[in-house]
Every structure is written in structure tokens, then in C-alpha cells.
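Encoded as C-alpha cells, the structure appears first; notes follow it.
Missing here: one protein chain of the complex. Every other protein chain is in place.
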Amino acid sequence: MADPILTLSGVKTNIAQYHILQGVDLDVPRGQVTMLLGRNGVGKTTTLRSVIGLWRAHEGTILFDGEDITRRPTPAIARMGIGFVPEDMGIFSDLTVEENMTLAAVSGPVDSARLDWLFSVFPPLKTFWKGYAGTLSGGQKQMLCIARAMIEERKLYLIDEPTKGLAPAIISTMARALRELKAQGASILLVEQNFAVARALGDGAAVMDDGRIIWAGAMRELATDKDLQERLMGLSLEAS
Amino acid sequence: MLTKLLSGDTPRSPVLAVLLIGILVCLALAPFLFPGVRSVDTAARICIFIVLVASYDLMLGYGGIVSFAHTMFFGIGAYGVALACTHLGRGFDALLVGSVAGALVAATLAFVIGLFSLRVRAIFFAMITLAVASAVAVLVSQLSAITGGEDGLNYRIPRELTPAFKFADGQILGARLNGKLLNYYLIFGSTLLIFLLLLRIVHSPFGRVLQAIRENDFRAEAIGYRVVYYRVAVTCISAAAAALAGSLYAIWLRYVGPDTTLSLEIMIDVLLMVVIGGMGTMYGAVIGATIFVLAQNYLQALMSVASDALTGLPVLPELISADRWLLWLGVLFILSVYFFPTGIVGRLRQRRR
């Protein structure tokens, strides 16, 4: 891709005295789903949080849509068109589902056509529309969290492990939602541990280890090459 | 030997060492170096505040707990002695009973308050102590049958500690050899003893755990220390030491009243002394209390002189009149928390590095 939506070059992020990111170089192409893979604790979450500015990259640059966002405050970055789904989901449990969604529509009232589409993808949201988000089940919370990011059209979605701990039926709902989102032309950077999901959804993939990107390329290539998987992630990702 | 006496915590800065030795010598020889009722009184106040401030530093600087009830504990010690002297009659046994009872009551109260607030959040403690301390202050002034109310209590202490008792004729370097001199040395000796004891505590394993908790209570809990237990324990020790300081104050003044022992103003003075001297250093208490008490006694006079000189100008004389002493202390306090969070002692030690 000639013009990626997001480019990280040489990004280093420290948390307290720990160097978590040690120079991340990553391109996220437009209109594609890019999978960020790797073992636990190698810096995937930190990469996403550095992009949205919740943790500050102290070195390197982050370009979004051609603009340098490395030093911008988080709300400004978000308003440029980035939807963020954190690992802990970050739903507001003291707010109703409706209020969660209203709040997520940053630029104005909720678009009813888009909301209808989200209801069709995530039916429980309609059922529990007036209920408190804290009373939802884990899968429903995750749906709310992703729907919240999707309530307005964004250029890029940063999604951290949307399928963690979910039942297979709900995982397929998630996958469908992401596929529909991609069909609308959005770019997605997705952290995923479930390789089956990653393989089904991903166009490109980047593998992290020890705070760096150690491999980047087409998902197809990674999915078919067992040796490569073994080498990058220390184990075959596919149950044989 | 000396290092051991100081529990291995040497001043670690030549300037600080000189200052501390200077203060020690001046306080030890105060009645002879600065004869006169007022200056000996100032020296005694410095001693008592060193104990009070050091005990507060134990809680604030080492435990990371803010309390606004420290003057309450101070007052409990003072009233303990006062009540014992009133009801048990004149004698050293009354002083002892009063001091011990005061310390025990203070520690128990600290235990109860700590149990209620510290198990939830350390900041609850600050708010709850403020509420409890003010309730106690009101209670003391209301229950006048027991406490003498606003007027406070006057009582008699053993004759050996009063100016009326002369153990030798004549003077040495202008100091009268009477009971007041003995009283001063009782205060000075107790101060030295309690201070060294507190120094011992902060350098014991218990003190190290406290500091670990202050740095990161979550981690301390994770490696197996019951944070609540340590925090409650330190407030109890601190409260008991504050009560002892109150007892000394009561012995020295032969009077207690709400204003001299329980007022929020003293609490603010103590806060200032800790912060200016240096939180979490112990020696900061010595420096802070000395500077503060001296300034309180002599700078206020200077302020009123300056204020008189500026009469006629608008607002300005009001601003620097001696009554506005607290205003400038407040400003100084905020500035020191921002810019010198480690206080004078921290600064001196830093410079050496």
C-alpha cells in the first residue's frame, strides 16, 4: 500500500521504569484488517494505547492519515476518526446501554439508520437498551463495547482482543460485525489471540515479540506456513 | 557508638550535622546559655514540639498517612497529666499515671479510628480524623465539669519541679538552681529519649515495611504484608508519642486548656514544621520545630514593627501585621509542598550528592 492509514516508526514507550515498546515499526493499510499477533506481554496492548495516546510514546513518530499525532492529546486523536476498544472493554456500567451509545456518538445525536444496523448485528443491545450496562453478561458487554466504537463511522478501529473469553456463538457474531465493518471500507488494527479468528478476518498480519515487530506480511502467508508460525510465536497456532 | 545511638541514620550532610549538633548543644545548655524565663520557655517549647513533630513525621513521612487528629492525641496526653494531678494529688506518681494513661487512651483511640478508616482508603483517615478531632475539641470545652471547659485546668505538680524549690543557692551562669531547671531537664531528657526511640522505630524492620507501603501499598500487600495492620500500628505508636509530648507540655506549663493543646491552629503549626523540616527524615522534625518556634516567638514581633512602619498605606500594613502571621505561613506551606517536598533536610542531603 502506498499510503497507509497509520504508520508507526521507531515508537518507544515506557511505563514507569519499564521499556515496553522498544522501537515499533508498523504500517496499517487503508481498508484492510491488520492483525497484531504475539504472545502475552510483548507490547500489543501498549502499541494500541500508544496510538490513542493513553500512554505516551517518548520516542518515534505515529502518523495517522498523514498527520503526526505522537504528541496530541487523546481526545484530539480520537476525534480525528479513531475508534478504540480497550482490552478491559471500558464500558460504563453505571450508565444504561442507551447512554453508553449516546456518549459514544461524539459528534452529535445517534444516527438511527446506523443504530438499526448495529441492532441487527448485535440484537441483545436492542433488548437491553434501557438496562444498565453493568447488568449485561460478558459477551453482551463486549458487543456493547464494539458497537460503541462503531456508532459513528471512523477511519480506523483499534480493537484489543474482542473475543477474549467469549463463547463460540458470540465470537462468530463478533467476526460478522467486523467483516461488515470492513465491507464499509474501514481500516482495522486488531489484537487477537484466537488464531482461527485472526486467519478468517485478517488481510495482513504483524507479529510482535519483546516490544518490536518481528514479522509483517500477508495473513495468507503466515496462515499457510507452519514453520514460520513456529519460529515467530514459538508454537504452531493451529491445532493439528 | 554514636552511629548506633542514631540507629545508623547519620545526618549525611555536613551542614545538617553542624545544625543538629548546634541545636542539641543549645537545648542541652539552654538555661545557662540563654538565662531568662522567656528563652528557657522557648527552649522547652522547642523540645516538646520536636517530640510532637517527630511523632507526626512517623505517621506522615514514613506511613504516608495524613492525620488531623494529632493535636487531639497531644491534648489527651496533656489532659491526662492535668486530670491525674488534680485528682491524685501532688506527686510524681500522678505525673506517671497521667502520662501512661494518656498514651494508652491516645493509642486506643488511634486504633479505633484507624480500624474504621484505614481499611478502606488512606484518605478517609484524613477526613475522619478532622471530624473526630473537632468533635473532641468541642466536647472538651463543653464538659466543663471535668475539663474546666474553655478556662482549662490549673493544677499543682511536684514541688521539686517548680521554681519554689531551690536545691542549691546562687546561680551558675545566670541560671537559678531551682525546680524549674530540673523541670527543664526532665523535658529535655524525655525529648532526647523519645526522639532516639522514634529514630530506632523508623530504622527497624517495621519502619522499612512502612516505607515500602508508602511507596507502593499495592505491591507491599502483594508480597504478603498486611498493609492495614502496619498502618494502624504506626498511627497507634505515633498517637502514643504525641500524647507523651502533651504530657511533657502539661508538666512544663502547669496548665492545660483547649487553645494550648487542642486547637486546629497547633495542628497546622505541626504540619508546617514537618513540611518545612522535611517529611520522612526525622531530623526534619528537629530543624522544623526549632526554626518554627523561634520564628513564632521572634519573627512575629518583627512583623508588627514592619507593619507599624507602614501605617498609612492601604492594605499593606494589614497584610504584614503580626495577626496575619498565619497567612504567610499558609503561603510558605504551599510553596514548600510544591518546591521543597523534601524540606530543609532533604535539600541539604541532596546538595551533598
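Some notes on this structure:
Think of it as A and B in the order they're written, each chain with its own count starting at 1.
Here, a residue touches a chain if its C-beta (ideal position, glycine included) is under 8 Å from a C-beta of that chain, and two chains touch if they have at least 3 such contacts.
Here is the rule we use: contacts and distances are computed from a predicted model.
One chain of the assembly is not displayed; among "Amino acid/amide ABC transporter membrane protein 1, HAAT family", "Phosphoribosylformylglycinamidine synthase subunit PurQ", "Peptide/nickel transport system permease protein" or "LLM class flavin-dependent oxidoreductase", its UniProt protein name is "Amino acid/amide ABC transporter membrane protein 1, HAAT family". For the chain left out of this panel, the touching residue among A:3, A:94, A:116 or A:221 is A:94.
Considering the full assembly, B:323 is the residue among B:93, B:151 or B:323 that touches the omitted chain. By the touch definition given at the top, subunit A reaches the unshown chain through residues 52, 54, 73-75, 78-79, 84, 86, 88, 90, 92-95, 99-100, 102-104, 106, 123-124, 134, 148, 167, 169-170, 173. Contact between subunit B and the absent chain runs through residues 60, 64, 66, 116-117, 119-124, 126-128, 130-132, 134-135, 138-139, 142, 264, 268, 271, 275, 315, 318-319, 323-324, 326-327, 329-331, 333-334, 337-338, 341.
Here, only the chains that are shown with their structure count from here on.
Inter-chain centre distance (subunit A to subunit B, centres taken as mean C-alpha positions): 57 Å.
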